[in-house]
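Removed from the display is one protein chain of the complex; every other protein chain stays in position.
Right after this comes chain A.
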Amino acid sequence: MHGETSSPATTYPPGWRKPAWWPAVSRWQALAALISSVTVLPLLVIALSFADVNADIWAHLSEFVLPRLLANTALLLLGVGVGVLLLGVPLGWLVAVHEFPGRRVFNWALMLPLAMPAYVMAFTQIGLLDFSGVLQSWLREVWGSSAWFPPIRSRGGVVLVMSLALYPYVYLLARDAFASQGRRALEAAQSLGLSPWQGFWRVALPMARPWLIGGVSLALMEALADFGTVSIFSFDAFTTAIYKAWFAMFSLSSASQLSSLLVLLVFALIWLEQRLRGGRAYHAGRLAQPQSRLPLHGWPAALACGFASLVLLLAFVLPFGQLLVWVARVWEADLDARYIDFVWHSLALAIMAAGLVTLCALALSYAQRRDPSPTARLWVRLATLGYAVPGTVLAVGLFIPVAALDNLLIAWLGAALPEGTTAIFKGTLAVMLLAYLARFAAVGFSSVDAAMQRITRSQEETARSLGVAGFALLRRVHVPMLRGGLLTAVLMVCVDVMKEMPITLMTRPFGWDTLAVRIFEMTSEGEWERAALPAVALVLVGLLPVLLLARASSHTGAHR
């Protein structure tokens, strides 16, 4: 390996002369392009829908559907963006830098809402808080009226529930950020006469920016691609219009066109953020030492504990409690030996996908570091867009080229195949894993790439001057420093894959039903109580990676 300077390294096979029209492609760009092709291909299939524009449907949508939808989308982005920051940042700050009663439990417990699909949480929240729900019924019995109670099925309700469901992305990344900053910067700030409060605002928060942006963009992409939660709230969003065009007006092409616009919107937001970020650096002086935390006493300790408890109560304990009440009613009839298979399938898929996605995220992040050219950056960004597409649309975008490839191959191989062959690649685990990569690359990437920015060029230079280069450089210098980020990536992808439904439904091999598929079977006919059983199992299985990683990473500052 050579030529690993900060300028793009362009090497060609010996004896091959570059034609004038051939763009200069570094091997890092090629790597990024290879990985992101898995995402770009379905996005292209979706964009190809513009070949068939139904003017009639578009005229209708733009007159009666789009105005409301755009206003709602803006509200969703703003509300959820602010909501997840207000919940995730203070919690990450408290847990990473302070010591207060219960901190060790909150440290892992605050990520639990991640293991519950957002629409399941939404449904339990409505069951508790709506007019016919438990709380308001009780209020009416006691006071005779619950008219003063704010309606949960409202715009505010959607924003609240989504913020509660999605804040763990920000919490996890903020915690990593604050823990990896080390105390030094804060101590320096204090020696310059800043109060701890000023230190937070003027030093810690700006230094955590890539993590916070990463977390917020994950939350917002998921909010934009969400269909389950918004439909439970009868909230008109991009996805509801997409599914209206597809399922109700039978126009998959109009649905794909709307999805393309959604992807464009996300791409524009990412580009804008990068422009604003400019060339700032976020290095830490050295690998963060396991630091001593700032002990809180008295009121501050009570407030910290109270705030964390309240969030945990609303985002996890109450909805999970409701699920348990339902499970108590149905488990005897519904729990059977097949659950062993469901759990095993969910776990196996989650672990394989998490490994693949994290590896690719590391490759993307490292490629971008070795080659900071706009081309490499573009490929890396494209790879992360799959998270913003509604799952069902992405699933179809993925399935169409795979099925087309199979059709070609079957025609080509023809008689050599066994009689009645209908599939070569489709219905294999490999396709399923690539589909998860297309969907969740963003989840792995935001965590790994934020951590990558803590590593200074001088640290790399030093290692290189000692003769460490190429893959060894990555393995011996970067990976140890990225450990926290890599573990967070594995954890988030694991849990996200377990919850994933549309891609799993579309690409699973015969008989590979998972817990998420089980939830679908129940909810598709409105049997929410019976869906509680697989949902609870999903949360419990989701706990496994959480606990394992908490143990495995007990030596890195972030996860202690």
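FYI, a contact is a pair of C-beta atoms (placed from the backbone, for glycine too) under 8 Å apart; a residue touches a chain by one contact, two chains touch by 3 or more; residues count from 1.
We adopt the following convention: contacts and distances are computed from a predicted model.
Enquirer: Can you match the unshown chain of the complex to its UniProt protein name from these: "Amino acid/amide ABC transporter membrane protein 1, HAAT family", "Iron(III) transport system substrate-binding protein", "Cation:proton antiporter" or "NADH-quinone oxidoreductase subunit J"?
Expert: Per the UniProt record, that chain is "Iron(III) transport system substrate-binding protein".
Enquirer: Give the residue, chosen from A:Val25, A:Ile400 or A:Val468, that touches the chain omitted from the document.
Expert: For the chain that is not drawn, the touching residue is A:Ile400.
Enquirer: Which candidate, A:Ala185, A:Ala423 or A:Leu548, sits in contact with the chain we can't see?
Expert: Reading the full complex, the residue touching the unseen chain is A:Ala423.
Enquirer: What is the set of chain A residues that contact the non-displayed chain in the whole complex?
Expert: Touching the missing chain: residues 57, 60, 64-65, 126, 130-132, 137, 151, 153-154, 231-234, 236, 240, 243-244, 246-252, 392, 395-396, 399-400, 403-404, 406-407, 409-410, 413, 416-428, 502, 505-506, 508-510, 513, 517, 520-522, 524-528.
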